[in-house]
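A protein chain is absent from this complex, but the other protein chains hold their places.
The chains carry the letters A, B and C, assigned in the order they are written, with residues numbered from 1 in each.
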Amino acid sequence: MGKKIKLGVLGGGGDSLIGILHRVASSMFDKFEFVGGVFNPDLEESKKFAQELGIGTDRIYKDLDHLIAEEEKLPEDERIKVVSILTPNFLHFPMAKQLLENGFHVICEKPMTTTYEEAKILEDTLNKSKTIFAVTYTYTGYPMIRQMKEMIAAGEIGEVQKIDVQYYQGWINPIIHDKDERNSIWRLDPEKGGISCCIGDIGTHAFDMIEYVSGLEVKELLADLNYVYSDNIMDVDGTVLLRFSEYVKGVLRSSQIATGEENNFAVKIYGKKAGLKWEQENPNYLYKLEDGQPIKVLKPGHEYNSALSLDGTKLPPGHPEGIFDSMGNIYKGVAKAINGEKYHPAEFPTMKDGIRGMNFIEKVVDSHAKGNVWVKLDA
Amino acid sequence: MGKKIKLGVLGGGGDSLIGILHRVASSMFDKFEFVGGVFNPDLEESKKFAQELGIGTDRIYKDLDHLIAEEEKLPEDERIKVVSILTPNFLHFPMAKQLLENGFHVICEKPMTTTYEEAKILEDTLNKSKTIFAVTYTYTGYPMIRQMKEMIAAGEIGEVQKIDVQYYQGWINPIIHDKDERNSIWRLDPEKGGISCCIGDIGTHAFDMIEYVSGLEVKELLADLNYVYSDNIMDVDGTVLLRFSEYVKGVLRSSQIATGEENNFAVKIYGKKAGLKWEQENPNYLYKLEDGQPIKVLKPGHEYNSALSLDGTKLPPGHPEGIFDSMGNIYKGVAKAINGEKYHPAEFPTMKDGIRGMNFIEKVVDSHAKGNVWVKLDA
Amino acid sequence: MGKKIKLGVLGGGGDSLIGILHRVASSMFDKFEFVGGVFNPDLEESKKFAQELGIGTDRIYKDLDHLIAEEEKLPEDERIKVVSILTPNFLHFPMAKQLLENGFHVICEKPMTTTYEEAKILEDTLNKSKTIFAVTYTYTGYPMIRQMKEMIAAGEIGEVQKIDVQYYQGWINPIIHDKDERNSIWRLDPEKGGISCCIGDIGTHAFDMIEYVSGLEVKELLADLNYVYSDNIMDVDGTVLLRFSEYVKGVLRSSQIATGEENNFAVKIYGKKAGLKWEQENPNYLYKLEDGQPIKVLKPGHEYNSALSLDGTKLPPGHPEGIFDSMGNIYKGVAKAINGEKYHPAEFPTMKDGIRGMNFIEKVVDSHAKGNVWVKLDA
Partner (left out) sequence: MGKKIKLGVLGGGGDSLIGILHRVASSMFDKFEFVGGVFNPDLEESKKFAQELGIGTDRIYKDLDHLIAEEEKLPEDERIKVVSILTPNFLHFPMAKQLLENGFHVICEKPMTTTYEEAKILEDTLNKSKTIFAVTYTYTGYPMIRQMKEMIAAGEIGEVQKIDVQYYQGWINPIIHDKDERNSIWRLDPEKGGISCCIGDIGTHAFDMIEYVSGLEVKELLADLNYVYSDNIMDVDGTVLLRFSEYVKGVLRSSQIATGEENNFAVKIYGKKAGLKWEQENPNYLYKLEDGQPIKVLKPGHEYNSALSLDGTKLPPGHPEGIFDSMGNIYKGVAKAINGEKYHPAEFPTMKDGIRGMNFIEKVVDSHAKGNVWVKLDA
């Protein structure tokens, strides 16, 4: 108890935003000690970055093979126990597989893999290991999202009857309209970005979120994607009709051409008794709507929130926490799992979330390619 | 000039909400004098209501036939010139037709008719007459909606590339889940309500609005409706994928089972240069989003608004106006048209809006019935 | 019953904003018939304006003397019963006095008089008459303000312990910084505007509002005014410390140099059990804050509101009403009073509000002049 878990990191060097997000998150609850990794394909660059971070260079490795080999030589309680994978997407799968096969716990950025097939293989690998695996759907760590999930699970809004989720950004707008730009950016190159841009990058967040908060599974979907130009083969916008059951429907809207939107991720779940609404850019407000009642606005840190929600708030009400704190909560959950402490299964997204996400992406692209028809997700 | 236009009203008696909305709206700009009509199938009830309103009973008629016959006997400048039709939906068509044929101007509540076929007939009737016809898509009268329309027309957001409109209510939620209620309410009875409940009542508002503000026409749609129970044959929720052209898409979401929502009608239009957002429940705020710029919040009454918008604001900035004022603006436009004054064609919704709306409803129901497939709207 | 009350208007001609506000408000509930008055010192102008409004010119009078004389010749049920005074401020007192003395009911714009002394005289006049007198503190007609008042009266927030009211505008900002402008505008000329600009025009609204909603009376105050330039002798900004009792305090902040503010009038009342907050620019939201509870957001038209509040809402929840509707509610209350119907005493502001307001203005100026010291209001 109290001994920090040694953490290694793959990727995330230099000015990487995802790098700082994971580093800060890992340090928030005094649970992890970040000791080394492979930040860059170039060892010297990796070492330089380690120095900038003020950590030693002795556990900075040439590549993942060396990391595994060298760490295994160390006494067990000195060894890196968990590795965060922040590399380009196509490396997530091979790296995660190798780490799991060698007994390391893994925290993997999304998308977990580049194909659903890889995801299934990774699931098998995990099942054969005794390791913890988390995929960082970061937004599920927000206290009010956890509260939303718990309220629905407790029946506070009655049976869910309608789901509406939006994830709108505008960042690709200037790029898509410039022929040179759109033909050169890696996000719009299937070799590097996988089979989908918008759905793959943000649509999956939306998909994971609604299954997370509602506790329901999407059974079928019908998708309409937009590529905007005929010389572009990656979606930058898409609307997906969802069926959870015959009479429970939903809609998922995602876009990267919603000009001027920053990171407008909004979740609405309506049940027979009440509705719940939340927006990522103002994450400390959860709205409960009931017919004939005043709107109720729930905020983090209050006793009326569930234990799962309260566990994710560090300060008293009125002290806004943000996305670093959300990711911190996910790391905290992983730490508990690694340490064998009791934890709530909703504290971090798991292999199942990763699998579902990859299946979702492929089915969306498939539905669109077939002319916007209904396709079933795998059970 | 200055002589008020004599106004008659059909329906809208008793506690009718639509009645008070039209009466207040008609009086706002001192343009109309409300002199009589047929408020109720029972003449005595009609007269009683006239007394409550403090108008004389001498121009309260037994029915529309009598109204037409008697008014025609009056000197032309004493005659009722325009009639507002606020009766149950199935009466809109025959009444409007008869009035137009007899040279009365008409202000008709929506839905304009119960079928697209009727709508086409009414259009013919209007074309043969020399009358003014307005259909009250009330929300188009808001100053910030007019401003939105003008900004788009002026190219301020560039070419429109994505449209998202939502109209969410929750009022039918308790009704739909009670078998007796859902089998007895007129809204869910096709004999009385037409072929659609949710799309017909609020989906059309959303449809009209996006064509109004964007200046674009929906070419094709794919709809997914929800009836919630197998013994119910009227939609209470529906999502509609929209195509304006090959690469300009949209989504229309409407619901009456969005539990706890009041009248949450929200419009988002994204262009190549900027996005615009507006919400009916907070109608005095128009948000302009541009990549890399502060969000701009426009409000009514400022000089930076267009003439069309400013014409719809009576007081200086900071004095909130609401839905009565929005309907008042529509009546003001109709008055200008009747008086032969110069007016902007966007001051009130016309026959074309009514026609488009009826076509939309039928196509949505058709798309759903065929298994959620693409169908084309009439040109 | 049902016979409309004949209404005359003094002032409010041409493009007068206050004119349109009163005309629309008076027509909202079919209670008044606007038949004539004196709109302008020039009779021809008055008649021209009547024609523009589409009312007859036969009851347009040269001046108030003529109005009184001529109307008294008419049969009682044809006569103007109530007169709205919308003239320049210095005329409010003599006109109201003459009308009351001649048995007319009066609806008077604020400020009721130009001095407290006049106000006391007017009170005496009213006491000797059998007429109804209302002063239009317009904002008290909002449904959520009425709800706020009723909740406090019902003890829902416990004993009131702190009051904070703000009325910030920015309109005088460009004027005050231009020497010519500030030395010529009537608002900054005590001959025309009375002894105070900011406190007199908007501070009184704030003062009336807090006494209205809290049911408490300010006993003492200490004021600090700002004249911004030494050549200006009218306040354009002022903060007033308030004492309701030894341990119940408050603060009133008003400004016309809060650059960019439109009409930012905000009321906060905190009791031992809860707090209530409201903002004029978003008048359909009332916030209830309780320790350890979700914030509750109340909106108009819901059954959970009091009868007084519901009486002031015409449409179902989600259909925003605004300031015209607020003034309409005040006119409705006056109509009930004139008609001898039952009404809630809070339906319109009365002589007492006018008296208190004038006393407040004089005491504020006095406190400031004496060096920001505590002064007592009259009991």
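Criterion: a residue touches a chain if its C-beta (ideal position, glycine included) is under 8 Å from a C-beta of that chain, and two chains touch if they have at least 3 such contacts.
All of these numbers come straight from a predicted model, not from anything done at the bench.
The chain omitted from view is touched by exactly one of C:179, C:273 or C:352, namely C:273.
If you put the hidden chain back, the residue from C:79, C:120 or C:249 that touches it is C:249. Residues 1-4, 17, 20-21, 23-24, 27-28, 30-31, 33, 51-55, 169, 261-264, 280-284, 299, 314-325, 328 are the ones on subunit A that touch the missing chain. For subunit B, the residues touching the chain absent from view are 288, 292-299, 302-304. Residues of subunit C that touch the chain left out of the display are 157-158, 161-162, 164, 166, 170-171, 173-174, 177, 222, 224, 226-229, 237, 239, 241, 247, 249, 251, 253, 255, 257-261, 268, 270-275, 288-291, 293, 295, 372, 374.
Just so it is clear, only the chains that are shown with their structure count from here on.
After Cα superposition, the angle needed to carry subunit A onto subunit B is 180 degrees, rounded to a multiple of 5.
Copies subunit A and subunit C of the same chain sequence form an interface built mainly from equivalent positions, shared numbers / all numbers used being over half.
Averaged Cα coordinates give subunit B a centre that lies 35 Å from the centre of subunit C. Between the Cα centres of subunit A and subunit B there is a gap of 43 Å. Residues of subunit C in contact with two or more other chains: 299.
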